[in-house]
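Excluded from the complex is one protein chain; the other protein chains are retained at their positions.
Showing chain A:
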Amino acid sequence: MDRYQTLFARLDDSNEGAFVPFVMIGDPDLETSEAIIRRLIESGADALELGIPYSDPIADGPTIQAASIRALSNKVTPDACLQLLKRIRADYPDVPVGLLLYSNLVMVKGIDAFYVQAKDAGVDSILVADIPLREAKPFLSAATQTGINQILIAPPNATEEILAQIGEHSSGYTYLLGRAGVTGAETAADIPAADLIERLQQVQCAPPLLGFGISTPQQVKTAIEAGAAGAISGSATVNIIAANLDDKETMLKQLDEFVRAMKAATQKG
């Protein structure tokens, strides 16, 4: 069993859903970012979804764009991000770690080479925001060869054809989009997405985690009640970092409180 399978089995046994925070690696700088990621795990995050900063993030709203810009202005490189993950993996051998990034960061190194490097850093899954199923073949093949889970996105407008392909190729988890648009806490997710979740279960996809527009414990609770295996919260998490750039202690304390509150909402009935 890989780390995601182990996690979902454990959560099933204890009748919980998963809470997965997202942050940008290197936001606002590598040192603070490492402290943030460690704190998220210590506070009870079930898994992590982590971004690599990119200059042109077309699927992201203003909050996560700003996180990228902070990291890039501190000269954070993809190599430095993966080295940071190696240190995290050494201390936390069990927590599933997913990468969320854009295709050009992968292409520039060569798809296979990038996946090998990610595997070596202890990465469990990769989601490439601008790779739709139609362009996914070489990515899926690199994922299979290295034993990384390629995360596929199920959008609210998914056709039967897309759902069938997700059923065939998904592993790790399925990223269920709570709504159209880009990332951001400004527009709330459209929950329950019960209908889409049911269609996904019919094609036997990997467990769906609901993301995009998730910022409150109530939304986490509702997502899990609708059948999601858990929820991902990015912009709300990053907002806490952005609001406390001058005060690291308060930042970490607020992140801790946020993760605990969101995690508490994953307990079923």
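In the analysis below, a contact is a pair of C-beta atoms (placed from the backbone, for glycine too) under 8 Å apart; a residue touches a chain by one contact, two chains touch by 3 or more; residues count from 1.
What we mean here is this: contacts and distances are computed from a predicted model.
One chain of this complex is left out of the view, and of "Phosphopantetheine attachment site", "ABC-2 type transport system ATP-binding protein", "ABC transporter permease" or "Tryptophan synthase beta chain", the protein name its UniProt record gives is "Tryptophan synthase beta chain".
Between the chain not shown and the residues A:Ala9, A:Val108 or A:Ala243, the one that touches is A:Val108.
Interface note for the absent chain: among A:Ala18, A:Leu177, A:Ile197 or A:Leu252, the touching residue is A:Leu177. Annotation for chain A: contacts to the undisplayed chain at residues 54-62, 65, 69, 72, 77-79, 102-109, 129-135, 152-155, 157-159, 162, 177, 180-182, 187.
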